[in-house]
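Missing here is one protein chain; the remaining ones are kept as they sit in the complex.
Chains: A, B and C, in written order; residue numbering restarts at 1 for each.
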Amino acid sequence: MASNSFGNIFRITTWGESHGPAIGVVIDGCPAGFRIDTQQLQQDVCNRSPGNNKLTSKRKEPDKIEILSGIFNGETTGTPISILIWNQDQDSSKYEPIKDLYRPGHANFTYLEKYKIFDYRGGGRSSGRETACRVAAGAIAKQILATQGIKLKAYIRSIGSITASGNWDINHLLENTQQSAVLCPDEIATKQITQQIIDARSTGDSLGGVVECCASFMPTGLGDPIYEKLEAKLASAMLSIPASKGFEIGSGFNATTSSGYDNNDTFTLKDNKVSLTSNNSGGVLGGISTGEDLIFKVAFKPTSSIFKQQDTVDTKGNKTTLNLPTGSRHDPCIAIRAVFVVEAMTALVLLDSYLANKLVTLK
Amino acid sequence: MASNSFGNIFRITTWGESHGPAIGVVIDGCPAGFRIDTQQLQQDVCNRSPGNNKLTSKRKEPDKIEILSGIFNGETTGTPISILIWNQDQDSSKYEPIKDLYRPGHANFTYLEKYKIFDYRGGGRSSGRETACRVAAGAIAKQILATQGIKLKAYIRSIGSITASGNWDINHLLENTQQSAVLCPDEIATKQITQQIIDARSTGDSLGGVVECCASFMPTGLGDPIYEKLEAKLASAMLSIPASKGFEIGSGFNATTSSGYDNNDTFTLKDNKVSLTSNNSGGVLGGISTGEDLIFKVAFKPTSSIFKQQDTVDTKGNKTTLNLPTGSRHDPCIAIRAVFVVEAMTALVLLDSYLANKLVTLK
Amino acid sequence: MASNSFGNIFRITTWGESHGPAIGVVIDGCPAGFRIDTQQLQQDVCNRSPGNNKLTSKRKEPDKIEILSGIFNGETTGTPISILIWNQDQDSSKYEPIKDLYRPGHANFTYLEKYKIFDYRGGGRSSGRETACRVAAGAIAKQILATQGIKLKAYIRSIGSITASGNWDINHLLENTQQSAVLCPDEIATKQITQQIIDARSTGDSLGGVVECCASFMPTGLGDPIYEKLEAKLASAMLSIPASKGFEIGSGFNATTSSGYDNNDTFTLKDNKVSLTSNNSGGVLGGISTGEDLIFKVAFKPTSSIFKQQDTVDTKGNKTTLNLPTGSRHDPCIAIRAVFVVEAMTALVLLDSYLANKLVTLK
Partner (left out) sequence: MASNSFGNIFRITTWGESHGPAIGVVIDGCPAGFRIDTQQLQQDVCNRSPGNNKLTSKRKEPDKIEILSGIFNGETTGTPISILIWNQDQDSSKYEPIKDLYRPGHANFTYLEKYKIFDYRGGGRSSGRETACRVAAGAIAKQILATQGIKLKAYIRSIGSITASGNWDINHLLENTQQSAVLCPDEIATKQITQQIIDARSTGDSLGGVVECCASFMPTGLGDPIYEKLEAKLASAMLSIPASKGFEIGSGFNATTSSGYDNNDTFTLKDNKVSLTSNNSGGVLGGISTGEDLIFKVAFKPTSSIFKQQDTVDTKGNKTTLNLPTGSRHDPCIAIRAVFVVEAMTALVLLDSYLANKLVTLK
């Protein structure tokens, strides 16, 4: 079953294995006539790459993108945009000793059950490396959304036991997130989280976290009723990210312990425009954007690859233990790099919904 | 944009407004040769109907289904199954006085922003009434899944401040859920929740809750990598249900405060079969089912329609207040009836994934 | 596999068997705010119905449509439009004696091979009756296209050995087709065809024919490159009509015996607008509309149901002969009623392409 595409109108298809020759994405349905800032696009891809941060994996991938089609004289032409990233710095030999062991928290067991064959090197297709392609496509989506005035930013809300407090507007987020080593707009939390990650890494263990995303200057009307609700598309996008385990929008799970009176956002007028006095709905009503900020959270489990010994079974049916080779490079907290993926997927959902919204009338 | 269909292979399309002449669903892609228990199908639809429970809305809808195609001599033929339910007992006059008021927590504001026209009677297309069609389609999916040995059940995990404790296997759930007035398999919690709902209703307010769903006897291999992961499809399905605000699978948001070592499910052998020693993953790894129970939760906000006065704005741009007509019938806690919808949508996702899994090989 | 839907944006799903209780169509993705002329819609459906023409089948079906959703105060709301037609006048008893015989030219053999079960009454799902639903959906598409200035008309180009000569503009076609008993805008050909059909019917045999369709006042830009070319979508639409065996656009198969110099349409200026000096291309270049008239032909085989004895085999594997019961009602030339279906499918393709073309830019 074809399952490597995302989006109805602005549609991406990703391909490639972690330790194959390359990975890539084809973007189909991009409107014509947009000038793409390829430097910014490259920068977005680099940001997600490991190695540019001492708290993430030490694998060093320059992740240089090559744009092979769809752009002519700097502008999109309406034809598919193919972006390719050659894999480098992959050393598959490390995976040889453990290739027959089911890895706790990993997909090698389920891929083998499903396909009877698995490119185990570096996690193959199930590796987080695939998300570099999403970030590339999302970077283009973000640039197009920006021409329509829509801005968005993802960031860390919590890691392990440390939760950043405060609510920030989009400009604060855009200015203060990237400079945090853990992509958290709160300076104090950044320090605490950093220490916590260093501690976890020193014991060979890992941490989880919550990524939050905010989109501002939203138009009303994005999202389509019943099965293409904006929150349904977002939920699907977020749960497609490796290691994600949950999604909530607006007041989310907290809404379940609130009352209707407290949780309802009442309507008022602001500058003669209808607006909401609170945003428990997170920017959507009935699956369609209200014009308020879109706000949601995504839960990421702790990185599955840890340096502690774990019980497991091998593919021949013997009980055994798994010890990751010490040279392996794994993020102690995958949630941090996931911030870029959450942001990219949000951009893809928003642009797709923005385009779909043009179909409501024939004007 | 066509947005009223769900599923790739076993594909449903629903139609109809709350106070229009009828609602219905077309199921396309149903395998041939299945004997449908139409009495059970009718029972499933009735279970969701209001009026069969003193804690849900008093609107009395018999919701008698008519099967208009796709079944011949009691068996599915592989052609579309069209199911229709005539609307009865709808009294649109109650909506006349408030038809120009934006209703807090409701979709009439966003529908009007998007389409410039809205069938406001009873919530029109945005009404929860649409979910009766999902329950009908899901009932068929459940029957087909049962022939493959897969059983599933949704139930209330919490309402407001009351959370049911305990973990139950599928047989306990199947036997003990339906008899609870609030669809909670825990007797003590049932009593507490019941009282809490009665209290909320007496003040004109409403409550939210968490619906949990469990599928057992799962085969491995369901779900397709990257964008059609089982949890991504489930998340999309759940966030498409009216009033839902969140989704989490397995340890979900709790995973974010755990460690990799604690959260990883290690592998072991049980009856010479590979199995997991815990189920923090909730039955999926890398988007593909592990064979363990599939377990996830869905957050539902408190019912938006309450009998307390709320500030709002009308469609002409005047500030005003909304008072629902006292005769209106609204559930004090929509999460309870949502149990049936969660279960139906789960069945649709599972059957779709089960069928998709046949495409992995040509055998 | 879901296969009963057509269209990407303006998407229809049809359901129903010939002798089931009803047939119907759900239209999803219809833009909001269109006032539908339901009388004209009903008239279009009636035109396709048998019994309103002495040369077509004598089965008398009023085919009264019921619109069950999606229209409020006379206007489309953007929600699915469900249209239902109750089946009447069906007498299934005539099919009992032949229910176990494979019928030459019919689908009962292949449906049974595929599904192992078949609702044989009146041809079940494979009956041409399904096309009434296409005509209903196409009628709405035509009305919407008309608001954008696009007009279209299908008509008979040839029946058996008689070919109408002449090329007519859209206004002539709109004014002169319907009044011909065989839907041919050429009076002389109409007479010859009429006689030919009467002759064929008197011998219990049947005739084939070619339906041509013309769309005028076409904008440039409709159709999407590579796999959603306008001619590819049209070809798919036409070959989905029962009894169709071929499609050609512009000079079609004749182009294969022409030369590049003769077949190329050169460009010129007309009223300061780029136009083509001929229309061998039939209104498309590279899959995208040129602004010239869209012209194509569809081949229909002779009606398979004839009143001559034919050799066949029964489902138990015995050689036998098939004699249709004399009271059965079948068109001696199905191409005539197919005219309405060709027109409807063309409208669906054009509206879908028109909507898709809005996605080329974000303006």
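Here, contacts are C-beta pairs under 8 Å (C-beta built on N, C-alpha and C of every residue); 3 or more make two chains touch, one makes a residue touch a chain.
Computed from a prediction, not measured in an experiment: that's the story for all the values here.
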**Report entry** Neighbouring displayed chains - absent chain, whole complex
**Finding:** A, B, C
Query raised in the report: Among C:Tyr120, C:Phe247 or C:Phe340, which residue is in contact with the omitted chain in the full complex?
Result: C:Phe247
Report summary line: Which of B:Pro31, B:Pro62 or B:Gly204 touches the missing chain? It is B:Pro31
Query raised in the report: Looking at C:Ile98, C:Met238, C:Leu294 or C:Val342, which residue reaches the missing chain?
Result: C:Met238
**Report entry** Missing-partner contacts on chain B, residue numbers
**Finding:** 9, 29, 31-33, 78-79, 144, 147-148, 225, 354-355, 358-362
Report task. Name every residue on chain A in touch with the hidden partner chain. Result -> 1-5, 7-11, 13-17, 20-24, 26, 28-29, 32-33, 66, 68-70, 72-73, 75, 77-82, 84, 114-119, 124-125
Query raised in the report: Hey, which chain C residues sit against the chain that's not shown?
Result: 1, 3-6, 8, 14, 102, 104-107, 109-111, 113-115, 125-126, 130, 158-161, 200, 205-210, 220-221, 223-229, 231-240, 242, 244-253, 255-269, 272, 274, 277, 280-282, 284-291, 299-306, 308, 310-313, 317, 319, 335, 356-357, 359-360
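Quick note on the criterion: only the chains that are shown with their structure count from here on.
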Report task. Go ahead and align chain B to its copy chain C using Cα positions, then give the rotation in degrees, nearest 5. Result -> 180
Query raised in the report: Where chain A and chain B touch, do the two copies share over half of their residue numbers, giving same, or under half, giving different?
Result: same
Query raised in the report: Compared with chain A, which chain's mean CA position is the farthest off?
Result: C
Requested in this report: Mind checking the centre-to-centre distance between chain B and chain C? Centres are C-alpha means, answer in whole Å.
Outcome: 39
**Report entry** Chain centre separation (chain A, chain B; CA means) in Å
**Finding:** 26
Query raised in the report: Taking each residue of chain C in turn, which ones touch at least two of the other chains?
Result: 9, 29, 32-33, 78-79
